[in-house]
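Sharing a structure here in C-alpha cells format.
Note that one protein chain is taken out, while the other chains of the complex remain in position.
What follows is subunit A.
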Amino acid sequence: MNKMIEVRDATKHFGVGEVLKDVSFSVNEGEIFSVVGPSGGGKTTLLRCLAGLETFSAGEMSIDGDDMTHKKANERPVSLVFQEPLLFPHMTIRENVGYGLKFLDISKKEKSKRIDDFLSIVGLPEYENRYPRELSGGQKQRVALARGLILSPKLLLLDEPFSSLDRKLREEMRRWVRRLLKEKNITAVFVTHDQDEAMQVGDVIGVFREGTFEQIGSPEKVYENPQTSEVARFFGDAWVIDEMRFIPKRNLSIERIEIEEKVQWRGVIEGARFVKGYRFMEVLLDDEEEHIMLPAPEDFHTGENVYVSTDASNIRTFQQNREKR
C-alpha cells in the first residue's frame, strides 16, 4: 500500500522544552491513524507541525512522496479540522463550505457543484443560506468537516473534533466520520485523548505520551498487547501489577473466598458503578492501595472483604509483548 504520509525523526523544541522527541511514523493511503494520549503530551503540537502551522525543529516529513518539511500551511495538501468548528460567523453555511475553493484555480460552476455535493454529503443542503448561529454543535462540526474535505486534501487532520459535543452525539459523529472517510478513501490523522474514540475511528492506533509514540499498531494489538506499563494503564483495560507485569482485566474476577490454586489479592468493596448498562464493583486492594473496577454479576455489598483472583497463567509481561512486535 502507498505510504501517504511519512514522518522521520521529528523533534520540536519550544525554548528549552522538548515537546516532540524523535517522532517517526507513516500512514498508508486511505488509512485512519488515531493518535491517542493524555492531555499535554504534545498531540496538538504534532498535528500543527503536520499542518505546517509550526515547523519541526529537526526531522523530515513527506506527503505522497513530496517533501513537505519546509512548506507553509497554505502550500500543503492538508486540511485541519479543529476542536471547535470555527465556522466564519459572518458567512452563510454555503460560503463556509466553499471558503477554501476561493484559493483554487477552478471555475465558478465547478465550485458551485462541489459545494452542492458536500452540502449533500454532510446532510445539510437545506441549511445552505443559514448562518452558523442557526446550527447545532453537531451540524457545525459537519460543516467544518465538509469545508476541509471539499479541498480533496491528501491528508486530513482532525484535532479532537468531537470533544465539545455531548456523549450521544459524539458516538454518532464517530461512526459517521469513519464511514465518510472510508467512502472517500481519505488518509487521516485523528487526535483524541479518548481511547474508545481512538479505537472506534482508527485503523491504526498510536499511543502518544510525553512527546513520543509509546506504541503503534492495530487497535486490537495495542489493546491486547501493551508494550509498556503506560500504554497498559492508559489504553488497555489491564491491571498493571508493576512495571514488568500486568493482567488483562477480563481475566480477573471477584471472589468471596480464598482459592488456593489461584493468585489472589485481598481487597474491600468500595461501591458499585454502572458503565453502559453493566454493573461494576470498585475494589480497594489492601496491599496495593489501588482501586480496581471489575464486573460483578453477584450482588456484593459495600464494605465487604473480597479477593481479586486470577490464574497464574494470565499474568503477562510487557517484555513478551515487545518481543512479539
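Throughout what follows, a contact is a pair of C-beta atoms (placed from the backbone, for glycine too) under 8 Å apart; a residue touches a chain by one contact, two chains touch by 3 or more; residues count from 1.
The rule we apply is simple: contacts and distances are computed from a predicted model.
Peer 1: What is the missing chain called in its UniProt entry, if the choices are "Spermidine/putrescine transport system permease protein", "Secreted protein", "Formate dehydrogenase subunit gamma" or "LLM class flavin-dependent oxidoreductase"?
Peer 2: UniProt lists the chain left out of the view as "Spermidine/putrescine transport system permease protein".
Peer 1: Looking at A:Leu104, A:Met244 or A:Ile259, which residue reaches the missing chain?
Peer 2: Of the listed residues, the one touching the omitted chain is A:Leu104.
Peer 1: For the chain that got dropped from the picture, name the residues of subunit A it touches.
Peer 2: Spelled out for subunit A, the touching residues are 48, 51-53, 72-74, 76, 78-80, 82, 84, 86-90, 99-100, 102-104, 131-133, 147-148, 151.
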